[in-house]
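Written below as structure tokens is the structure these notes are about.
All protein chains of the complex are present and in place, except for one that has been dropped.
Per-chain numbering from 1; labels A and B assigned in written order.
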Amino acid sequence: MSGDYHGDDDHEHQSAWGPHDWSHGAPHNSWAPIIMSIGIGIFLYTVASAYSWGEMVDPASIPLIFLGLMISFFGMIIWWRQDASFDGIYEPRATGTPFQNIQIRKVAMWMFLMSEMMVFTSLFSTYMRYRLGLTPCVEIYESGSWIVNSQTIDSGEAVNCFLPASELIASSWFHIAPGAINTFALIISSFTIVQALRWAKKPVGSVDEEVRRKRVYRYLGSTWILAIIFLTLKMVEWFVGFYIPEIEFLGLHEHDIVSLVNEGYTIHADHYHPHHGWEDTHLAELAAANPSEFEEYFANIASIEGGYVTTDAVMMADIRVSTSTFFVTTGTHGAHVFIGIIGLTYMTWKAWTGGYTPQNAVSIEYFGLYWHFVDLIWVLVFPFFYLY
Amino acid sequence: MSEHKIFGQDIYWANFIGLMVLTAIEVVAVGSEFSKAMTLFILVGIAIPKFIMIAAIFMHLWGDKDSKILTLTALFPTFFIIVMVLFIGLTHPEATTGLPEWCRPGYYKL
Partner (left out) sequence: MNKTKIHARSIIVMSILLLAMAFSPLVSSFPTGISGVKDSGCNCHGATTSESVIPTIEGLPEVYNYSETYELTVGFTGGPSTIGNINLGGFHLWASEGELASNDATVQTYNPSEVGHTEIGNDQTSWTLIWTAPASDKNIEFILHTNSVNGNAGGGAGSSGDEWNRLTAKVSAPIEVLEQANPYVVLSTLIVISAILLVITVTYIFYRTNPDSFNWKTFEPWICEWLTSTDHKKVGTLYFLAGLFFLGVGGIMALMIRIQLSVPGNDFLTQDQYNQFFTLHGTTMIFLAAMPLINGFANWMVPLQIGAPDLALPRINAMSFWLQPVGALLIFTGVFSGTGADTGWTGYAPYIVSETAHVGTTMWVAGQIMLVASSTLTGVNFLTTIAVMRAPGMGWMQMPLFTWSILVANLMLFLSIPAFGVGLVQVYLDRVIGTAFYDAGSGGDPLLWSHLFWYFGHPEVYVVIVPAFGVISEVIATSARRTVFGYRSMVYAMAGIGVVSFIVYGHHMFTSGMSPTLRFVTMLTTMLVAVPTGIKIFNWLKTMHRGSLVYRTHTLWALGFLVTFTLGGISGMFFPSMAMDLHFHESYFVVAHFHYVLVGGTVFGFFSAIYYWFPKMTGRMLDERLGVLHFLTAFISYNGVFWPMHRLGVWGMARRHHTYFISTEEAMGSLPAEAAGWNMFISVSAFLFFFSNFLLIANMIKSVIRGKKAPADPWGGWSFEWMTSSPPPTPSFGHFNHGEWINLPTLKDSNEEHIGNDPSPLVKWFQSLMVLDDENEEVNN
């Protein structure tokens, strides 16, 4: 509809499948957007068909989920094919004040990070609202009201309360270990990516090209490995757990660190009972102060000995809100790490082929900004979800 | 590109060591027996410097000639973040319990 669509250029119409000759600017045509959109649509549709309300309702949809992912990935490959030959000749810079001379794509990445800040703010706000709005499980346990209201394992009822993941994770050094190692891993990876950028940027002639290629490739590869370690440890922490055998000469006792899911800290945990002992002297004081309320309870289930309440009854808690908030927030962060891994895969491959020169080294910086942002979010997530 | 040295050390390396040290302090602080409020104070107090160190040094927001405008861009959402935290994170439904006395039933004796 717009008539002569090549203006006064007489270059050949470039392929919409890639590779692309960047000397004439960004691609005018690309199959990647429409294919990726279709893939994402299929993925979301089939996931919702396969699962419903936490149960698998249609196993036949599972292969289709993979189909959706494959189509999206295929679209990404087309995108990368067009990008692979990018050598920095087309790196537009801003003309308008006050961004003059900054690379346009760097500005674009910062704009994108602004919206990502809002994503994580929303997740944090959800967490804050629930954590402040619901009573902590520890408080309810210590108040003994669960006894009076019969929210015990025998009665089958559960109390709604908030149980932060830190109750389980921060309870011992071994539990914190995966999270702490992850923090170190991300910080190291931020460092390695900066180093990759630095080596790619070194002016031509100041460093041997083969050395440059190796260094950039190794630093990007290390970042990739560290990101994989991050996700692996996260999966271990969530689903697998780990076992530490007794090591005599270190004075290490054996520890069986159960994963969060195996401890019952799951999104479906509407009848969760704590494994870690909570202080129960308070219960004894309460019982002494309100003998009539606790009467029936003590007649059947518990007794006071030496100022401590001993009981076989177990408080049941509906902690689904706590677990949902925890897993979705840390999971969203993990998804961002995963997307970073996908980007790093492409970049490591490109570095291995010697594709990064001082002319296009700044592309690493764009990814670096995203990666540092992911690290930043972890700096906030780790203390407030894992430690506090 | 900006200066790469601080106190004679490569700035990125120094930043990295600093971040590791702060993280170690964080983990130790949680392991020690502080009150909830104190723990929170320490965690926030450590998170803020870490945040600034990563943003300023790794993300080149300090010392670069482009830094000023990019820092402003990065800080622009602050207002909206504060609004969201105040309005969504720090409120809870108080349909009638949060109303002032004179707005609740039973105040006016008929």
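Convention: a contact is a pair of C-beta atoms (placed from the backbone, for glycine too) under 8 Å apart; a residue touches a chain by one contact, two chains touch by 3 or more.
No experiment lies behind these values; they were computed from the predicted model shown.
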| item | value |
| --- | --- |
| Residue of A:34, A:211 or A:289 in touch with the missing chain, whole complex considered | A:34 |
| Per the touch definition above, residue among A:95, A:206 or A:292 touching the missing chain | A:95 |
| Interface with the unshown chain - residue positions in chain B | 65-66, 68-69, 72, 77, 79-80, 83-84, 87-88, 91-96, 98-100, 103 |
| Touching residues (missing chain, whole complex) on chain A | 1-9, 16, 23-34, 36-38, 40-41, 44-45, 47-48, 51-55, 79, 82, 88-90, 92-102, 104-105, 107-108, 111-112, 114-116, 118-119, 121-123, 126, 129-130, 133-134, 160-162, 201, 267-268, 270, 318, 320-321, 323-325, 327-328, 332, 358-359, 361-362 |
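Criterion: only the chains that are shown with their structure count from here on.
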| item | value |
| --- | --- |
| Centre-to-centre distance between chain B and chain A (centres being mean Cα positions), rounded to whole Å | 19 |
| List of chain B residues in touch with chain A within their complex | 1, 4, 12-13, 15-16, 19-20, 23, 26-27, 30-31, 39-40, 43-44, 46-47, 50-51, 54-55, 58-60, 66, 69-70, 73-74, 76-77, 80-81, 84-85, 88-92 |
| In the complex with chain B, residue positions of chain A that touch it | 98-99, 101-102, 106-107, 110-111, 113-114, 117-118, 121-122, 124-129, 132-133, 170, 173, 176, 180, 183-184, 187-188, 190-191, 194-195, 198, 201, 365, 368-369, 372-373, 375-376, 379-380, 382-384, 387-388 |
